[in-house]
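If you scroll down you'll find the structure; I have some questions about it.
Complex shown without one protein chain; remaining protein chains in place.
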Amino acid sequence: MSEMTYSDAVKDAIRMELRRDPDVVMFGEDIAHHGGMMQVTKGLLDEFGDKRMIDTPISESGFMGMGIGAALRGLRPVVDLMFFDFALVAMDQIQNQLAKTIYMSGGKVKVPLTIRTQGGGWKGAAAQHSQMLEALFVHVPGLKVVTSSTPADAKGLLQASIQDDSPVLFIEHKQLYGVKGEVPEGDHIVPLGKADVKREGSDVTIFSYSYCVHLALEAAEKLADQGVSAEVVDLRTLNPLDFDTVAASVSKTHRAMVVHDSYARCGIGADLAAQIQEKLFDELDAPILRVTGGDVSVPFAGELENALLPNVERIVATANELVS
Amino acid sequence: MSEMTYSDAVKDAIRMELRRDPDVVMFGEDIAHHGGMMQVTKGLLDEFGDKRMIDTPISESGFMGMGIGAALRGLRPVVDLMFFDFALVAMDQIQNQLAKTIYMSGGKVKVPLTIRTQGGGWKGAAAQHSQMLEALFVHVPGLKVVTSSTPADAKGLLQASIQDDSPVLFIEHKQLYGVKGEVPEGDHIVPLGKADVKREGSDVTIFSYSYCVHLALEAAEKLADQGVSAEVVDLRTLNPLDFDTVAASVSKTHRAMVVHDSYARCGIGADLAAQIQEKLFDELDAPILRVTGGDVSVPFAGELENALLPNVERIVATANELVS
Amino acid sequence: MPQAPPSGSNRPSDSLSKDDLKGIYRQMWILRKFEETLLDLSKAGDLRGSLHLTEGQEAGPAGACLALRKDDAITMTYRGHGYYLAKGVNIKEVLAEIIGRENGTSRGRGGKMHVFDPEHGVLGANGIVAGGVPTAVGAAFASWLKGDDSVALSAFGDGAMNQGVMHEVMNMAGLWKLPVVFYCENNLYAEMTSLEASSGVTEVHKRVAAYGFEGVKIDGNDPLEVFDAVTAAVEKARAGGGPTLIEAMTYRTCGHYQLDPGFGGYRTREEVEEWKAKSPLIRFGAVLKEKKICKDKDLKKIEEEAAAIVAEAKEFALAGPIPSVDGLADGVFA
Partner (left out) sequence: MPQAPPSGSNRPSDSLSKDDLKGIYRQMWILRKFEETLLDLSKAGDLRGSLHLTEGQEAGPAGACLALRKDDAITMTYRGHGYYLAKGVNIKEVLAEIIGRENGTSRGRGGKMHVFDPEHGVLGANGIVAGGVPTAVGAAFASWLKGDDSVALSAFGDGAMNQGVMHEVMNMAGLWKLPVVFYCENNLYAEMTSLEASSGVTEVHKRVAAYGFEGVKIDGNDPLEVFDAVTAAVEKARAGGGPTLIEAMTYRTCGHYQLDPGFGGYRTREEVEEWKAKSPLIRFGAVLKEKKICKDKDLKKIEEEAAAIVAEAKEFALAGPIPSVDGLADGVFA
């Protein structure tokens, strides 16, 4: 174990995989020579050279599609999308091609490609540089969708993603890069498809993932002061979803809410609420509530952006509404 | 009133709008000289000429984006996407540009652009030509999302869409073109944002939209034979959603289900279930159940496709589960 | 760097054996018979959905695939039957796929627009115009990164040139000199829209001026010219010389899909008839006779052999098991 930032943990995972398997290659914009706009891949070019770490032109559709071909021919590409918002530029290649290739081949091929990207707001980056778009990729089947809230999870889940034979969308978050935590040294695998109870509680469950887990944990702390025991479950993998862990928690607390900073309608919160009430209707003592990024494009002005996106106060208030 | 097919009703709406407003223009692939792959726009070139009905190259991103510029400069473009699946090719222009332009301008501009497309399966068109992707466009805010199940609604809602100053995604369905019904002659407006109770009932509400409304109505007929009174609500506009009509129906029947042929996770059914249980928890006597297109790419083989997509039997069985 | 040689002198096809030449003719007939069978199956209701036939364009797949190794990669379109057949995919399993059977190449999940066979380098037919081109370029990218000498070829239409992703991957192919061959079947139409109505520059091979590699224009209805051009492009690619775009002039003598009569609207009957007379089967049959490799009866025999192969495949396919609904979700993930 050693303490490191989320950013370094991500780098560590990529480095471990590049070392482990010569078929792992990474490409994207400004990732090699510059080391990535968030400096996450800094130094990897020196160790692995420019046939393993490749700077591309600004051609997201093109290099995403090339990743598919490379994966079908035995490589294990890590494709970097600088901002999550840019996934929309490459959407046909991601959703009509990458996500469907295994199914359309009747399960005959493997497509071991990992898309690595980062999203999220609170930075004054406005409508086209702040989106968390995970729900779009959970909706259309065929991609594993993975998030992480801690450095250790980031490392373990990213290594697992790169080792997976299905395409994986690995989503980081702008607000997480500076977060520090203990991270196992050497190879570290956190299996995909497993949620994690980040804090135990008995009165209400707060489901969340990625950066918002931290808001949820802070809220749980405040709630504890107010005598409310909140359980915080980090969903981590959004597809496939670990519904067993979800069910176990709801069966314990009988009250649930979901927190995410992405849009509300047809979002992950809606999906989880629908599944929980469908399968655990009799367990519920209250409706499943949501604290989300609303149904508005991310505004530029700080006051508006902060009002739109989730915060600790709204989480606390919502939890209180549930237990009252 | 005259009886016509859904296909002719759509044509009638486009024709009325082209006649009404010289700023309405339509463009897309093979829509002018050929009259559209579904023959919906046949004959319009003759009446309106090749500066109002324009065949484009196979460049969905490009002409979608050009539609934005044209709309900002006073035209009212109807942009044709031959298959709903191709929206993914133009996704950046639709979601990062079109859907956000009004908000990013602080409400200063109007963007009166209507995307007209068609989706849906049951045709052996497989994974890339059968998708209904409405949930993706409800998730990212900024587009009105409109469907219709009858010829009259198709005409009235499409005219309303073209007259709207916000961008609208108008979604047709492969299975509907041959459906016949009475359609008002001349101008016909069905306001956006209003659901429609297509059949009254008291035991359970089946929410649906587009083609699946017909499956729901057929199921309701069968259920009536079995002594179950099912209300069928056609949501029509998916964004903005007419929750008042939803709430009124649930408050009457206390049991609800949603039927759609698109993917389940983060789908419209999930969204509706989440909202209903959130706002009407105490009205519900049973969980909100869903009959959907599942979480699998649309397979080619008929037996698999039919098993994946909703059918009357599953709707009946699900309704019975709710009332039992 | 090797160039596409001038026709007439020292052509790679000069060294093809008589059997090779007869093989080309056979391959073209297999495709034709195969598609006739598809049309029959469609009319009989045994084949679902729309069917994009390639009548009149048989020279491309037959000539191009002969220039490829088994380990070379290839992608094609909804109109790509000829390519995956000529690349070596089992015709029985293809036909089973196309009628949605469990013993099809994709267990009936893919259908005719989505045939895969990685063993023969077939990385997918595709329903999205230009959608599979990046896959081929990515295969070439893999060869380049690994330093092996396999190449990739992508076959697509003239209309596909106007898709943005094509531009992106052509630029990268040129930039990195990737071992890929862009094989553009210029059949003058994209669905019902003519090339002139959709491109500012209708000489497709000139458009690669934007990417820094060579574009050549060939008679795409002559399988030997196709073989020569693809061979030259493949050799150049294997040698590290980068990509080539081949604009192969051809014509779809049938409709865009089974419900399009193919003339009356966007094309005249005369135009279609003119091209029918120039169709690869007729022309190449004449060549074989001229070269004294075949007599009429030999040609007929090859046609019958092809018909028999397809008939056998049809029988196999129709006897294939219907996929079980239990396996519906198989293959969402690996």
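Read from first to last, the chains carry the letters A, B and C; within each, the first residue is number 1.
In the analysis below, contacts are C-beta pairs under 8 Å (C-beta built on N, C-alpha and C of every residue); 3 or more make two chains touch, one makes a residue touch a chain.
Owing to the predicted nature of the structure, the values given are computational and were not obtained by experimental measurement.
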Would you mind spotting which of B:G106, B:G186 or B:G227 touches the chain that isn't drawn?
-> B:G106
Touching the hidden chain, out of A:V89, A:A220 or A:C266, is A:V89
Tell me which residue among A:S7, A:T41, A:S61 or A:T318 touches the hidden chain in the full complex.
-> A:S61
Per the whole complex, from C:G212, C:G241 or C:G327 the residue touching the absent chain is C:G212
Name every residue on subunit B in touch with the hidden partner chain.
-> 25, 51-52, 56-57, 59, 61-75, 92-93, 96-97, 101-112, 141-142, 144, 164-166, 240
In terms of residues, what is the contact footprint of the unshown chain on subunit A?
-> 29-30, 33-34, 37, 55-59, 61-62, 85-86, 89, 123-129, 294-297, 299-304, 307-308
For subunit C, residues touching the missing partner are 162-168, 170-175, 197-201, 206-213
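One rule holds for everything that comes next: only the chains that are shown with their structure count from here on.
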Using the touch rule from the top, work out which pair, B-C or A-C, shares more C-beta pairs.
-> A-C
Name the chain whose C-alpha centroid is most distant from the C-alpha centroid of subunit C.
-> A
At what distance in angstrom does the C-alpha mean of subunit B lie from that of subunit A?
-> 30
Between subunit B and subunit C, centroid-to-centroid distance (C-alpha), Å | 37
Of all residues in subunit A, which are in touch with two or more distinct other chains?
-> 92, 96, 103-104, 141-142
Provide the list of subunit C residues touching at least two other chains, using ranges where the numbers run on.
-> 106, 108-110, 114, 126-128, 131, 164, 332
